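Apart from one protein chain that is not included, each protein chain of the complex appears where it belongs.
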Amino acid sequence: MRAHLRLIVVIAGLALLALVPAIAAALNQPFYIDLLRRVMIFAIAALSLNLILGYGGMISFGHAAYLGIGAYAVAILSHHGIHNGFLQLAVAVGASAGIALVIGAVSIRTSGIYFIMITLAFTQMLYYLGISIEEYGGDDGMRLPRRSEFSDLVDLGNPVSFYYLVLGVLIAFLYLSHRLVNSRFGMVIRAAKSNEARTRAIGIAPYPYRLVAFVIAGAMCGVAGMLLVNHTNYLTPDFMHWTRSGEIMFMVILGGLGTIGGPVLGAFVLLLLEDLLSGWTQHWQIILGPLLVLAVLFAKRGLAGLLPGARRDD
Amino acid sequence: MTDALLEVRNLVKQFGALRATDDVVLDVQPGETHAIIGPNGAGKTTLIGQLSGDLRPDAGRIRFAGHNVTRLRAPARSQLGLARSFQITSVYRAFTALDNVALAVQAHAGHSYRFWRPAERESALREPARRILHEVGLGDRAEVLAANLAHGEQRQLEIAMVLATKPRLMLLDEPVAGMGAEESQRMVQLLATLKGRQAIVLVEHDMDAVFSLADRISVLVYGRVIATGTPEEIRVNPEVRAAYLGEED
Partner (left out) sequence: MNAILLVEQTLNGLQLGVMLFLLAAGLTLVFGIMNMVNLAHGSFYMVGAYLTVAAANWTGSYVAGVVLGLAGTLLVGIVVELVALRTLYERDHLDQVLATFGLILFFNELVAILWGRAALFASIPAFFSGHVEIVANLRYPLYRLVILGIGLAVALLLWYVVARTRLGMLIRAGASNRTMVAALGINIRLLYTLVFGFGAVLAGLAGLLAGPIYAVQPGMGELILIQVFVVIVIGGIGSIRGALVGALVVGMVDTMGRAFLKPVLGSIISPTAAEAAGPALASMLIYLLMAVVLALRPQGLFGARGN
């Protein structure tokens, strides 16, 4: 029953998102298309983090790295004259997955405080790497020479087409997450989070499964990075700054850990909140900071916990 | 050369100056129910931890079903057929009883790199899980969250999970701990039905349970096995009486 209610809310939300271009045109505010496209891209990033954080209990503070890797893959290829979107996508996913594999292999052997710090450190390493390579903009970043080209399938230059592409990816990844989380693989990941000793006792070593989940999450975030750089038309190492990881984490928490639709809601709320606050004052972070602290202290179960049909478990 | 299922030779585990496991020698035959008793602080849980693979011994050797498992970690030993239950109940609190057992079944039903099909719909996992739940007496509690089960039921659930891993030897760490008289009796009856099918190593304080279930008993005092024998032999053994049973009177 509860699952069905949640599903209805998610579908309703997606339907609303699908109507945004039409609504924006009617109100003559094309800005909304831009805004919500950005929200959706971060929702995809948050969704990928939710897999390992919400369901897997792996507090990875370095997830923004994959946003950067996906973006850099596209920008670098484009810089060298390769604009084929499919090829860029393959490289973005491949690079994200590959680097996630390496970082994960080292980090997942640890746990607790160590894991948090290590993922944080590796992300900063990539950030400094990005800064130090002058050819790709170094500190200031670089413009994207040309948007990714997908033959005649979709034109990223057209805001509405791009919007629906992002929406499509979001829906696809939502569905993928749903299948993943309830599959045998997903059960192992969730079990390892719930009770690691018990999982080892029944005969499962969590490490390899966690590593695979880490790689999948990294690859999905790489896709978000590709979309992001096409959206902003500009790329800076800030894409992978660790504070960005913190933002994405907050989206996952705000929305509600371990729910499929939560991250989308979290992305929506956090980004709209940031937008709103920055309209009031340039010092909006001084309001956001304590707000986040309060949210952690008092609204632990996130917004999804406030939705109808939410149940207390555990 | 013996054909013992579990062979422990000269096992040593030290924590600083404390020798928690002091040159332990133990044999368990296939199908045998072997109890380990001893006063508090004797090192029983440390011993179980080394048998299950959660603790690494400092010296000595453990052989299980012909394999040298001394350096093998817990998941690998479980795959060989060596299962354990915990002294402090350890189940998946956020999952239903059925999910709990199905996971244990899943752990021994091939690999879990399946990403698409819902595990809930795999009858190859759910059917055996239901059967086992029924066997331990939790048949009608299958859909209840483990966190909402009574203490005794949670311990039954642990036994179910152990059974689901198709063990050749079950390590049970104080299965009736924290149970009232009625629940204890039920658990002992359950364990009695499981006797013989696989070997059981039972760590327990409850002497009624021990004497009614055990084929043989080993007595552990200060990390050493001071006597091994049938319940009758142990009952009359003067050293044992002095060290342990004597304190009970």
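Each chain carries a letter (A and B) given by its place in the written order, and its residues are counted from 1.
Basically, a residue touches a chain if its C-beta (ideal position, glycine included) is under 8 Å from a C-beta of that chain, and two chains touch if they have at least 3 such contacts.
Every value quoted in this text rests on a predicted model; they were computed, and no experiment measured them.
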So which shown chains sit in contact with the chain we cannot see? A
Touching the hidden chain, out of A:Val20, A:Leu51 or A:Leu120, is A:Leu120
Among A:Leu5, A:Val106, A:Leu153 or A:Leu276, the residue in touch with the chain that has been omitted: A:Val106
Logged for subunit A, residues touching the omitted partner chain are 53, 59, 61, 106-107, 109-110, 112-114, 116-118, 120-122, 124-125, 128-129, 131-135, 242-243, 246, 249-250, 253, 283, 285-286, 288-293, 296-297, 300
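Heads up, the rule we're going with is that only the chains that are shown with their structure count from here on.
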Distance in whole angstrom between the CA centres of subunit A and subunit B is 43
Quick check: in the complex, which residue numbers of subunit A touch subunit B? 179-180, 182-188, 191, 194-195, 197-198, 200-205, 209, 212, 313-314
The answer for subunit B against subunit A in the complex is residues 52, 54, 73-76, 78-79, 83-84, 86, 90-95, 99, 103-104, 106-108, 112-120, 122, 145, 147, 161, 164-165
